[in-house]
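See below for the structure under consideration.
Rest of the complex left out; these chains stay put.
Going in written order, the chains are labelled A, B and C, and every chain counts its residues from 1.
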Amino acid sequence: EEQQLRFDRMIADEVRIEPRDWMPEGYRRTLIRQIAQHAHSEIIGMQPEGNWITRAPSLRRKAILMAKVQDEAGHGLYLYSAAETLGVDREELLDLLHQGKQKYSSIFNYPTLTWADMGAIGWLVDGAAIMNQVPLCRCSYGPYGRAMVRICKEESFHQRQGFEILHTLSHGTPAQKAMAQDAVDRFWWPSLMMFGPPDSASTHSAQSTAWGIKRFGNDELRQRFVDMTVPQADVLGLRIPDPDLRWDEATGHYAFGAIDWDELDRIIRGDGPCNAQRMERRRTAHEEGAWVRDSADAYARKHAAAATT
Amino acid sequence: ADPLVAYLVGLGDDALILAQRLGEWITRAPQIEEDIALGNIALDLLGQARVLLSHAGEVEGAGRDEDALAYLRDEREFRNVCLVEIPNGDFAVTMARQLVFSAYQYELWTALRNSTEPLLADLAAKAVKEVTYHRDHATQWVLRLGDGTDEGHRRMQAGLDRVWPYVAELFAADDVAAQLPGVAVDPPSLLAPWTAYVEDVVARATLTVPTPTWHSRGGRRGLHTEHLGHLLPEMQHLHRAHPGARW
Amino acid sequence: MVTATTPRPPAADATRLRDVAGAVPDPEIPVVTLDDLGILRGLEVAPDGTVEVTLTPTYTGCPATEVIAADVERALREAGAPRVVVRTVLAPAWTTDWITEAGRAKLRAFGIAPPSGAGPVAAPGTVALTLSARCPRCGSLHTREISRFGSTPCKALWSCRDCGEPFDSFKAL
């Protein structure tokens, strides 16, 4: 119909779709799913780092880490609000998360075993996230695109802090340097998996690209990430745990080894080291907080009623 | 020992230990807003602690920085009041503690704006603004829980009952403060305005001010609850495991 | 990069260096500079050429403060300062009133409502009053606070009831 034509024209002209504009149901559903997954990832992603707040090795690092985890919660809220402009509400989305019907990024199913993991997450995981997210700043859906602009800026700050943690460790005592290398060894491959399966195996992509939601293929973004990160590892004095990694003059890119997609599959299926723990913590927080939210609602109703009578 | 150092360390430890406790909430709060709010309050307190402990180290002149003071002292050397070290309990216990402590800090920093010690006066001017938010946050929650559902009311009253034994210690006369006229605040002088504020909130929340049968004592002299001895290992472990390392 | 003879900046260079330091972007909201935020409190060049910079943190616990200090130091060195000392002072306490008009405009353009109104009212017995934040996208005052505390300590999260836009609002302090 006319609406569809108008929508298609806006997409073609790169005019942003806004909440009050008509949009096809598939577009709306795709966006809800993607924004919700992104929001869930921010919320669940607080856990691996939150795990070290009470143990941060200096007050300065403790403050930085607390601020970072808080940022993630803020980004989560922000994204849930963006999703709400599409006509769902946060409670529904959280329920879907808690029931396991919506996902979050698999990277957060790895445990944070040492302080250096705070560095590796900042440098590699946030680095990969930014690589994925920068193109979303141009997303056809206005509220999401604008949210991403601000989120990406803050994430860059986080990535810089992660890099700095690793830099300090790799230039510290031998034990600190070993800790940094160990963290990179554990987080390197999972970070590459964050770009998703190879394009040849990826679903959803074509339609998302047509709708101006997705701008680049998984493999292309992954390659960019590797190209950006390898020289940074040299600055850090840390080794990328890939014997096949080498500069390829012909392509002008780094070639890298085969990714263990079975591991990603296993984790997506729920058999990762922390899937159960992350979900349990989230559900427990939600359930144990029910009486708090209920009481706040009751108070609000009571006083709203009082104000109008 | 220099009373100024002791005074700064006492206030710094209050802020540090409560920041540590609030940090335990993060990823466990009843709603995401509260993960943020509690994190924010913890961050403010951590900021106060860093200023106070750094300055204490400078005044002491023995080369201890904020981290040496936070990470390398043993339990008996901590000078915080016992209130801040008690376990978080449920959200109502934490909010009761927040109400008590933020209303106390509000009066404290308000008074310290006139301290003759420049750093304290400067910090106070800044901190009083932050603490106004903290106190408002706790107040709103005490009202919502106390005057919300029956369960909220029951739990909030239990929360007050749990923390009230630790209140008197906040306002007990203090040797260290007594040695610092003009610089420090006499804790008993804060009681009246604190009571006026807190009793009003408790009453509006349809709750009862508890009359505890026992009272904590001695945190400022390093006599703590057994809880602190379990908080410090977690807080200090990594720092101590790598002596001399930079982070 | 080290040149054999680092030129010592003349005292008159203080103005130029002040501009350099003031132009350093905030690390978390890089669309605004330190000058925009009003957190650069002073810059002096000592007779030996040492540049002394005075900053004030937005919040006592703001972890960006140390990053800002490092960024200022680097920017000044790149601008030829031989030695830089950055001091952080708490007083007078920073207030959102110090954010410049230009800074406010940039924040708005970035989608952050600049501060307005006041913090919670301190008097006991009254309901804390928070003025509505203006939607930086459509300009509506028909907005609601979602979270008193936002992703960074200085911001709260709001959303617009008219255009739906979620937005950060700089808290008045």
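Following the convention adopted for this analysis, contacts are C-beta pairs under 8 Å (C-beta built on N, C-alpha and C of every residue); 3 or more make two chains touch, one makes a residue touch a chain.
Values in this document were obtained by computation on a predicted structure and should not be read as measured data.
This file describes a complex whose protein chains occur as A x2, B x2, C x1.
Methods note: only the chains that are shown with their structure count from here on.
Centres computed as Cα averages put subunit B at a distance of 28 Å from subunit C. Mean C-alpha position of subunit A lies 34 Å from that of subunit B. Residue numbers of subunit C whose C-beta contacts span two or more other chains: 61-63, 146-147, 149-151, 153.
Chain contacts: subunit A has residues 60, 63, 66-67, 70, 73-74, 77 touching two or more partner chains.
Residue ranges of subunit C in contact with subunit B, taken from their complex: 57, 59-63, 89-94, 119-120, 122, 124-125, 128, 146-151, 153, 173.
For subunit B in complex with subunit A, the touching residues are 16, 20, 23-24, 26-36, 39-40, 42-43, 46-47, 49-50, 53, 66-67, 70-71, 90-92, 141, 143-145, 147-149, 151-153, 155, 234-235, 237-239, 242, 244-247. Against subunit B, in their complex, subunit A makes its touches with residues 43, 46-47, 50, 53-63, 66-67, 69-70, 73-74, 76-77, 80, 115, 165, 168-169, 172-173, 175-176, 281, 284-286, 288-300, 302.
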